[in-house]
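Take a look at chain A:
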Amino acid sequence: MEGMPVIKERNLHPQFYRRVKMLPGGEKIEACIQCGTCSGSCPSSHTMDYTPRKLIAMIRAGMEEEVLKSKAIWMCASCYSCKARCPRGIAITDLMYTLKNIAMASGCGHKLAGPVFYGTFNRMVEKEGRINEGKFIVTFTLKTDPFKIIGMAPLGMKMLAKRRLPLKATAIKNKEEFRKILARIREAGI
Partner candidate 1 sequence: MNFNYYPGCSLHGAAADYRMSINAICRRLKMDLTEIEDWNCCGATAASSENYKMALVLAALNLVKCENESELVVACNACYQRLLNVNSKFKKYPAIKEEITAVLAEFGISGDPEKIKVRHLLEIFLEEVGLEKIKSNIVKPLSELRLIPYYGCMLVRPEGFDDPEQPTALDELLTALGAQVLPFYRKTRCCGNAVMSTNEKTALKMIKEILEEAHFRGGQAIVVTCPVCQLNLDAYQDKVNKEFGTSYNIPVLYFTQAMGLAFGIGPNKLGFDRGIVPREDLLKLIPKIE
Partner candidate 2 sequence: MSKLKLAVYWTAACGGCDVAILDINERILQVDEAAEIVFWPLAADPKYDDVKNMPDDAIDVCLLHGAIRNSENEEMARVLRQKSKVMIAFGSCSAFGGIPGLANFFDKKEIFERVYRESESTAGKAGVYPSPAVIVPEGELTIPEFYDTVLTLDQVVEVDYYVPGCPPAVDTIWTALEAIITGELPLRGTVIAGVKTLCDECSRKKEEKKITEIKRPMEVEIDPERCLLEQGIVCCGPATRGGCGARCTSANMPCRGCYGPTDHSIDQGAKLVSAIASIIDSKDPEEIKKITHLLSDPAGTFYRFSLPGSMLRRKRKEDVS
């Protein structure tokens, strides 16, 4: 036992709190009363390293690295239960998106499954304009855990048998302009 962790004030980043407050979902976090309704309503908080409530406390304290490197933000299932129930009207789901945005932009936790999943998805969207579910799952799995493919095979076969896996590629027609627009908006940053 190493004793209680001590946070050195100089390692905190009050500007991080200020930045988050300016972004979608961050608006009302100063009003949080730390009641935990969000975490209690969250279907995945039991797997989070920090609960949503705690993340808000950490943002307010300025614990930038800890927040951005947390696994919790990738566990959000985007079900908006927390937002619907928050007694202070904080848009917690949007806050989670914002934290993911900052984390992905700064490369934090880039090896976690979450960012890889989202990155893979978005690259496919950027390339084709639409998602081919089967192709996407295979690409993603190969990137993260190639051996898992074998475990996925039975379900894949079933889906195929039920004619629910399209083999034909799906894409939009006007790819050129579409790609340019997305590139343009991504370069604007968050």
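Regarding selection, all candidates are chains of the complex that A comes from, given by their letters.
Keep this in mind: a residue touches a chain if its C-beta (ideal position, glycine included) is under 8 Å from a C-beta of that chain, and two chains touch if they have at least 3 such contacts; residues count from 1.
What you see is a predicted model, and the numbers here were worked out from it, not measured in a lab.
In the assembled complex, chain A touches candidate 1, while the other choices in 1 or 2 stay out of touch. Interface residues of chain A, counted against candidate 1 in their complex, comprise 24, 43-44, 46-47, 74-81, 83-84, 91, 93, 97-98, 100-101, 104-105, 112-115, 117-119, 121-122, 125, 129-134, 137, 140-141, 155, 158-159, 162-166, 170, 172-174, 177-178, 180-182, 184-186, 188, 190.
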